[in-house]
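I'd like to ask some things about the structure below.
With one protein chain withheld, the remaining protein chains of the complex are depicted in position.
Chain lettering (A and B) follows the sequence in which the chains are written, and residue indices restart at 1 in each chain.
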Amino acid sequence: MITFAVFFFFAAIAVIFAATVVLHRNPVVGALSLVASFFALAVMYVLLEAPFLAALQVIVYAGAIMVLFLFVIMLLNLQHQEEPRTRPVQQFLGYTSSAAFGLALIYYLAKFGVTQLPDGPFVSDARTVGIRMFEAYIFPFEMVSILLLAAIVGALLLSARTGATGVAPLSAGTTTENLAAPHDAAPRIEVAP
Amino acid sequence: MIPTHWFLILSAILFTIGVCGVLTRKNGITIFMCIELMVNAVNLTFVAYARQFHQLHGLIFVFFVMAIAAAEAAVGLAIFISLFHHRHTIDVDEANLMRW
Partner (left out) sequence: MHGIDWVDVGLSVLKIAIVLGAMLNVTPIMVWVERRGSALIQDRPGPNRVGPFGLFQSFADAFKFILKEDMLPAKANKILYTIAPMFGLIPALTTIAVVPWGRPFTLPGGRLFEPIIANVNIGILLIFALASMGVYGIVMAGWASANKYSLFGGIRASAQMISYELSLTLAAVSVLLAAGSLSLTDVVWRQTGSFVLFNVIKLPAWNIFSPAMWMAFIVFFVSGFAETNRMPFDFAEADAELVAGYHTEYSSMKFALFFMSEYMAMATMSALVTTLFLGGWDIPWYTEPATWVGFALSVLSFVTKVSIILFIFVWVRWTIPRLKYDLLMKLGWKVFLPMAVVNIVIVALFIARGWL
């Protein structure tokens, strides 16, 4: 019974914080809510007998990707930018269409989804997953590593401004003056020398 | 043991919330976060089916999805930094140079 309680508690957390991402106007609060939602999803992976994947979910999503998001939001000092309101008709259409889509999805899942319980325990420790990955999936694995390399180069090229390469230094001497204080109006920061 | 379709329904709800965010928000980074949410909802489906059918393929796909999400986050955020440098905003409506 306790697993059901855990499921509902963390499902509620995942849904509530995911909704906060959509509804809250402040991107920093949105990013932190998304972290909470991802953490709840990691608990779901534990319930699904994949603890290895749960740890990876927290390390990769909560520990790396979302920190990157927060870093960019704070670097661009976006929290004081007024996000323009979406037009009411657009907002209405967005909510109704996504609600209709969601209801249809849940209806068909409830109607045609798998309802019988899986038989027996599911072995998904690091060893079995690793062996399977490097036997059957070695080619996709290499392709993903090349994709990651391409992404690194692309990100570097896109974010580097003319003359500057790579990550601009964040030494306080050059940037504190330009970093907009919370009460300042100017949102612009110079990061490259 | 929790039935698989409960996880699927949770995943559907999360996916729908992500869709809603992409459709209604204008802040580029928030839209991006909603996309990450949708990707995670799909991951949950993969893992739920992996346990249902005792297949490791689903788990391995989640690895690949995570790697691709990381690549996507790096490139996407670099695009937003670049956009911010040129337009001083990351409102996606302002990025309309290629719009017909």
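Keep this in mind: a contact is a pair of C-beta atoms (placed from the backbone, for glycine too) under 8 Å apart; a residue touches a chain by one contact, two chains touch by 3 or more.
The structure presented is a predicted model; accordingly, all values stated were derived computationally and were not measured.
Peer 1: In the complete complex, the chain left out here touches which of the visible ones?
Peer 2: Hidden chain contacts in the full assembly come out as A.
Peer 1: Taking the entire complex into account, which one of A:F52, A:F122 or A:Y137 touches the absent chain?
Peer 2: Only one of A:F52, A:F122 or A:Y137 touches the chain omitted from view, namely A:F52.
Peer 1: Looking at A:V67, A:L117 or A:L149, which makes contact with the chain not pictured?
Peer 2: Once the missing chain is taken into account, the touching residue is A:V67.
Peer 1: Which residue numbers on chain A touch the omitted chain?
Peer 2: These residues of chain A touch the chain that is not shown: 28-29, 32, 35, 42, 51-52, 54-56, 58-59, 62-64, 67-68, 70-71, 74-75, 77, 79, 125-126, 167, 169-173, 175-176, 179-183.
The rule is simple: only the chains that are shown with their structure count from here on.
Peer 1: Between chain A and chain B, tell me the centre distance in angstrom, where each centre is the average of that chain's C-alpha atoms.
Peer 2: Roughly 7 Å separates the two chain centres.
Peer 1: Write out the stretch or stretches of chain A touching chain B in their complex.
Peer 2: Against chain B, the touching part of chain A is residues 3-4, 7, 11, 14-15, 18-19, 21-22, 27, 30-31, 34, 37-38, 41, 44-45, 47-50, 53, 56-57, 60-61, 64-65, 68-69, 72-73, 75-76, 78, 81, 83-84, 86, 90-91, 93-95, 97-99, 101-102, 105-106, 109-110, 113-115, 117-118, 120, 122, 124, 128-129, 132-133, 136-137, 140, 144, 147-148, 150-152, 154-159, 161, 187-188.
Peer 1: Mind listing the chain B positions that touch chain A in their complex?
Peer 2: 1-10, 12-21, 23-27, 29-30, 32-34, 36-37, 40, 43-44, 47-54, 56, 59-60, 62-64, 66-75, 77-82, 84-85, 88-91, 93
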